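Just one protein chain is left out here, and the rest sit where they should.
As written, the chain order gives the labels A and B, with residue 1 at the start of each chain.
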Amino acid sequence: MTRVQLVDISKRYGPTAAVEHFNADIADGEFVTLLGPSGCGKTTTLRMVAGLVDPSGGVIRFDGQPMNAVPSHKRNIGLAFQSHALFPHLTVARNVAFGLEVKGTPKAETERRVAEMLEMVELGDYANRMPAQLSGGQQQRVALARMLATDPRVLLFDEPLSALDRNLRDSLKYSILELQRRTRKTAIYVTHDQSEAFAISDRIFVMNEGRIEQAGSQLDIYLRPQTEFVANFVGDNNGIPGEVTGLVAPGGEGEPRLVDLVAGGIRMRGLDPGNVRPGDKVVAFVRPENIEVLANGHVADAPNIVRGRVDQIVFEGPTVRLTVDVDGTPLKVISGGLERLTLLDKEQREILLRLQDVTVVPDDPAVAA
Amino acid sequence: MVNRLRFRRASRRGGLTHRHGALLSTYGETQMTHAPAEIAIEYEIAERSPRRWLSTPRARGMLLLAPAILVAVLFSIIPLIYLFQVSLTRESSFFFNAEYTADNYLNVFGRYRSAIIETVYLAGVASILDLVLGYPFAYILIRKIRYREFVRTMMTFPLFGPLYLAFGLFYVFLPTGPLGGVFVLLGVDIAKYLFSQAAVLFSMAVFTFPFMVMNIGAALANVDPLLEEAARTLGAKPWQIFTRVLFPLSWGGIVAGFLMCFGWNLGVFVQPQLLGSPKEQSVISLQMFLKGLVQFNYGLAAALGVLLMVMAFAVTWVSLRFSRGALGA
Partner (left out) sequence: MASMTVDVSPHAGRGSGPRWFWNALAHGYVWAWMAIFALPFLATLIYSLRTPDGVWTFSYYQYVFGSFRENLLLSFETTLITIVINLLIAIPAAYAIVRYPIPGKSFILSTLNLSLYTPAAVMGVSLVIAYAFLFRIPQTMIGLIGAYVVGTFPLMLVPIIVALRDLPMVFEEAARTLGATRMQTFWRVELPLLGPGISAGILLTFVIIFNEFLVTLFIAGPGLTTAALRVYNLARTAGFQPSTAALATTMQLVSFTVVLLFFHFFGSRYLKGTYLI
């Protein structure tokens, strides 16, 4: 129903910039997540869309209409807060009815709508309770019902699950996704929890220090990080500084372009970021779970295959976590499956590793100097 | 870590366009890199649209504060400034043909010096009584008592004002009063205390007792009981726990409570009048009333008032330093 465009949005508090040059075009019905550490500007961005913070520059548009001068209560948005923010002096039903009442909706219509909303979040029997009498998960569901009651154009979520315990978080995030899918509303979701972001988003914007680091699907963000920040922030990673030694000729149509490099003394072949030449300084990233422990008998003298000594082994149940020293470069390795059990007696022994899915990120030469 | 730091600096130098370029290639149409010109213009217009002065948050805030400030200026600040001016004129000449003089202040520090001393003495002793008797009370209230709300409710009686307090105590001190028999049994000649300094001090101390308990109690409530237990397990004796743990940690509350009691007691009026001897009745507030409204010596009354005000403000100023903004400051 609503396309949300953020055009060169920025927010400055005095000399410090909370958000800079934020650009996003969110399609109607799309579920977008702003992911980043605390203080990265994701909440500020969301609050600017909600009209609770005035941008210092840029334009916010809903379906092409500029919204900058439209006050919050006229934007017709739904905002879910970190704390559920239910009005403590009103019953569950009156909370859900609030948005309709202030708009002067007829009583009968309001009642029908409230019942419908409470039914949708499966809290039909709780209409006359006070918010304090509900559990944390129920409170957050009432908050969802309240925000949907006014049929908002855009759904905004400001870390709505961060105050809940883990089990509730897992079940509620799918409820949120399902509600969004069912109502087909555009949604912007702010979180610092990457598993939440991966579970529910169509598209993820990774933010850092007020800027977008990378935007893309879960797979893009996870498998093809384009900056050091994204590579380090999302998931666990081994970052090894190195240098490009050559470009690999493309294998064929649709095949990924590759580069050869040497990082930490290891010869590797990784994904071509698209803007490096031989001799460029780069950082190679390889995820611990993408490092395979090879059985004996493999030849060490091939790209992406290295020999290292196991420094530490931690058994974590479904996985085994190793720290392997490869010529002075420590590598984190996570091994799953049945073969993990064969590794438990390998402490201080040499093993052979294959680094898979190496991503390459250019290191800024201006700074390296 | 080093790498990350370097990266941050890089992003400030404008590595961003480059990264957005990468985004653009991946997401094509849905990703914009910069604002189209018309949007920028629209925004300019929105920003420059005539914004009335009144709609700025600062102006609206001042507008909401205006009635409060007006009341304070009209009924507090201007009268106090007037009081100062009148204190520099002879008797009631200010109202007819102002004769400016410093005599009132010479008088205040000369003939009325004993009145000042009496006032400070009474206020000081009453406040010390409050401190000595109020500290254990506050400690017990905070640490040992479950019926705290009940105690607090009972503590509101003195706060209805010193008038009823003095009035009621007058009857208590009467030999024919309800406790007359009790005093006889105890062998106390209670009538001796009726118009005495002791009666005045007692009524003053009772009136300000809740202020002391409130301040010390607030400070003690912030002292973790575990600290006392820790001190005890380390071998501290009860008096050492008090001098080394409780006292230093509740110091702010003690000072604030003492000064608050002292400030209230400086303005003492009705207790000396109903329960005191002529000596206690020389306190400044009573003198102001007599000189100003009975003898119409406004200049002298105003000078006494200025003095009392300066003392009260000084005490309040110091006590606010210690009370951690009890009044929302």
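Assume a contact is a pair of C-beta atoms (placed from the backbone, for glycine too) under 8 Å apart; a residue touches a chain by one contact, two chains touch by 3 or more.
Not measured: the values here are computed from a predicted model.
The shown chains contacted by the absent chain are A, B, with contact judged over the whole complex.
Per the touch definition above, the residue from B:125, B:163 or B:191 contacting the chain not shown is B:163. The set of chain A residues touching the chain not shown comprises 50-52, 71-79, 81, 83, 85, 87-89, 98-99, 101-103, 146-147, 150, 156. The omitted chain makes contact with chain B at the following residues, 57-58, 60-65, 67-69, 71-72, 74-80, 82-83, 86, 94-95, 133, 136-137, 140-146, 148-149, 151-161, 163-172, 174, 177-179, 206, 209-210, 214, 217-218, 221, 225, 228-229, 232, 237-239, 241-242, 263, 266-267, 269-270, 273-274, 284-286, 288-289, 292-293, 298, 301-302, 305, 308-309, 312-313, 316, 326-329.
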